[in-house]
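In what follows, a single structure is set out as structure tokens and then discussed.
Omission of a single protein chain aside, the complex is shown with its protein chains in their original locations.
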Amino acid sequence: MAQEKMLTGCSAAAQALKLAEVEVICSYPIRPYTAIMMELSKMVANGELDAEFVHGEGEHAQLSVVLGASACGARAVTGSAGVGVTYAFELYSPVAGGRYPLQMTIADRTLDPPGDFGSEHTDAMSTRDQGWILGWASTPQEVFDNTLMGYRIGEDPRIMLPQMTCQDGYFISHIPDKVKLADLKQVKEFLPPYSAPHPISTTCPVSHGPQIRPDQGAPMDAQRAATFLDLPKVIKEATEDYNRIFGRNYDPFLEKYKLEDAEIAFFIQGAHSNTCRTAVDTLRKQGLKAGMARPRWVRPWPTREIAEALGHVKAVGSIETSTSYGGAMRGGNLIHELRASLYDLDERPLTTSFMAGLGGETIWPEDFEFMAKVLSQMVREKRAQKYVYWIGFEE
Amino acid sequence: MAKIHEITVWTRGVIMDKEGRDIASAFGDAVAMEGKHVQVFDNYEDLPDRVLVTTRKYVRISDEEIEHKYVYTNDHPDVVVVAEPTIVKGINVLKGLKEGGLLIINTNRPIDYMLQFIPNADELGAIATVDADGISGVRTIDFSGSEGGVDAVGVGAGIAAPIVGAMARVTGMAKKENLAKIVKDVAGMERGYNEVKLQKFRKFKSSLGSLQG
Partner (left out) sequence: MSKKLPEFGTINVPHERAVPFGAVTPAPVHVQELFMTSNWRIVRPVIDNEKCTRCLTCYIACPDSCWSYNEEEDVMEWNAGFCKGCQICIKQCPSDALTAVPELDFPDGVVRLEKPF
């Protein structure tokens, strides 16, 4: 019988990786994700996990090591946080282009300068155009679940793509919460062994990542784009299987909280959605029909699901925990794609965005009340006054 | 669209890449001095500096402004220049050649000997040879010139000079006097102009301006 334990997000990730029987691990320390590697190294040292544990000399090396491991046919994992994520940047496109379905486990950290270690999603968000499957958990439980789902989706022979499973630093990575673990039997049923299509081997030698000609570049891009078209179907299958085998209740793409009759809605990903949920309840007690939508994956972006879930809402506020300086709305990243997803509707909600939870700051219940006021005002005036509100710096 | 004459120069990576570039740019500059519109390009795909690999340089000439510059390959050249003769064994240099086009090879071998390696020579209007290595004896090398850096050697100091001289003579597209203002080795250029050998074929047309023998 699967145990339930109080675990931090880092421990939950390590437990899931152990159950996934990862074969190659490459570590380099950076807060707050380091605890995942500390747990894994203990497991390897105690003989609980039969894996190669490699110390990289930096994040670029970390990703290079697991690229090679995955090319040889091993289930591989690495991870990072903050500037570690950006130091590895050169490797993101070769890993995705080479179709190595390794996993990178991220606990978000604000990018430098000057060394703020609080959570902010900009680190992993900045990799969103590199061809990885990318998504955020909102609880340690979801970290555990997304880790297993990540491998299942990425290693699917129709997909073969790397995954970045993210959790907010500190909030999820360091605050323990109840986590239902799983039995190895359940995991075996859900997650078949990884089989690389062209593994590097001495008996059947192949060259990985050779120089290609410009006329091969376009088909490679098109093939990857086609894979991303197939991805939602595979995510849906994997989520349904996961829910069935492990007794969970995840929506594959979008958590919808009290949206059916909502007039205003928050669009938020990651840890602060927990505060948001209670804020929605409080606002409803005050008579305001509020709701919340939470994307589980940023890549692939749930375009259609957003249009269906939020089309009837009068005003949507996107809560941005990442920055996109000088972007279309001069705020965060989510608002661009949220607005794009709603654009083709005959009647679409008014939208705005709120910069909150940056640099590791808490988003307080009062902040959600302020946002609700802004959204209600938009409904009354039938227009948005501003594209972006900086929470804590508004009148 | 403007009528464009295309010249493709075949050369080899690193050891003769600068000579190929000099042929294209010196010839293009000379034509431009007559008020024509000219474009000169490297083939970017061929370019990575690999010793001996075959590389292409392109010249385009027109009386009017040439609209395209990013569709940069010469798919239907009027003139093909082969700066290193062994290339004819390894590449179908006449691919896409306009009917009655010209082939100019830097070699001291007889034209008839070279023709054994060119099975599609019946597409040619004429073939010309010039012994540029015999005339100049210098192959200038500039490792950084193609993709930035300083070209301290100057243009047309090596075998490019006799080759552009020969090109001027058989195509009539550029004036010897203008080339003399561009190339460093003016004597070599003039010898190329005077010593080029030409063999005309059935498809020979004098459509390339004042083609002379």
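In this document, chain identifiers A and B correspond to the written order of the chains, with residue numbering beginning at 1 in each.
The rule is simple: contacts are C-beta pairs under 8 Å (C-beta built on N, C-alpha and C of every residue); 3 or more make two chains touch, one makes a residue touch a chain.
Computed from a predicted structure; not experimentally measured.
When the omitted chain is restored, the residue from B:Q39, B:T54 or B:T171 that touches it is B:T54. Residue A:D344 is the one among A:E90, A:D344, A:E366 or A:E381 that touches the chain not shown. Considering the full assembly, A:P210 is the residue among A:P210, A:G287 or A:G326 that touches the omitted chain. Mapped onto subunit A, the interface with the missing chain covers residues 71, 97-100, 160, 197-198, 205-210, 212, 216, 219-220, 222-223, 225-226, 229, 303-304, 307-308, 311-312, 344-346. Residue positions on subunit B in contact with the hidden chain: 12, 43, 45-46, 50-56, 84-87, 89-92, 95, 107, 109, 116-117, in rising order.
Note that only the chains that are shown with their structure count from here on.
Centre-to-centre separation between subunit A and subunit B, using Cα means, comes to 57 Å.
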